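Can you read through this structure? Questions will come right after.
All protein chains but one are shown at their positions in the complex.
Moving on, here comes chain A:
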Amino acid sequence: METHPGFPANFLAGGSASFAELLRTEGTPPGVPADAGGPHGTTIVAASYADGVVISGDRRATMGNVIALHDVRKVFAADEESIIGIAGSAGVAKELVKLFQVELEHFEKVEGTRLSFEGKANRLGALLRAHLPSAMQGLTVLPLFAGWDRTAAAGRMFTYDPTGGRYEEHRHAALGSGAAYARSALKKLHDPDADELTTVTVLLQSLFDAADDDAATSGLDLTRGVMPVVMRASADGVVRWDPDRVRAVAEDIVAARARRHGGPKGGAL
């Protein structure tokens, strides 16, 4: 290939607006750690509400029966209108999030326009598919992608399988080892027309239930003061809830659960 001083030759080549493809041609060692024994992150929940979507993730990472980290973060802004939550092998998960964030920003800068929401969701699927060989060796990661779709003027959510298949979820979604318990709670409590505060309360209730039955989920850790990460995407963009605000909701939930451990009571019919 022709060489130029100043920039590597492929920087001056025409073509793609994809950072991931550039990374492959550049031959930079992919930032995926080779050891399979790293910490593992778990439960992420998301739900739609009147003005968009909210998403929350607990803070625990485990290695076998050991709690490896008490304050790991699994929910991030992907760009200014979408959010990615990620469960699985923590090192790989962080790397995938970073790559996805750069991928979206890179496209936006090169093309001068944002990717469509569908485009972002597809791109995440492709990145996940490229990661499949590592997933086969046990380094599985699974993302939950949510955000505000400007064209549809609605909040949308996607879950994925390890081969990159993407599935749109219309009301709520849960991911990770505590997902089954969280989903049961969401089914009973979720109302798509509720306001933001109510929906965040519902998400935290579902995380409480997940932590109640799943040892790998941390729930509402008032002792340590480490709160689940809560983020919202609406027409106003992506906002991370202030931890103090999350704590206020968490305290109310814990107080109510002290009175009635199973959570809010509903009718049988």
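Observations, loosely collected:
Criterion: a residue touches a chain if its C-beta (ideal position, glycine included) is under 8 Å from a C-beta of that chain, and two chains touch if they have at least 3 such contacts; residues count from 1.
By our rule, contacts and distances are computed from a predicted model.
Not shown: a single chain whose UniProt protein name, out of "Small basic family protein", "Proteasome alpha subunit", "Potassium-transporting ATPase ATP-binding subunit" or "ECF RNA polymerase sigma-E factor", is "Proteasome alpha subunit".
Shown as candidates are A:5, A:138 or A:266; the residue that touches the absent chain is A:5. Residue A:23 is the one among A:23, A:154 or A:180 that touches the chain missing from this view.
Of the options A:109, A:224 or A:245, the residue whose C-beta touches the omitted chain is A:109. On the side of chain A, the interface with the absent chain consists of residues 4-7, 11-12, 14, 19, 22-23, 26, 28, 80, 98-99, 102, 105-106, 109-110, 112, using the contact rule stated above.
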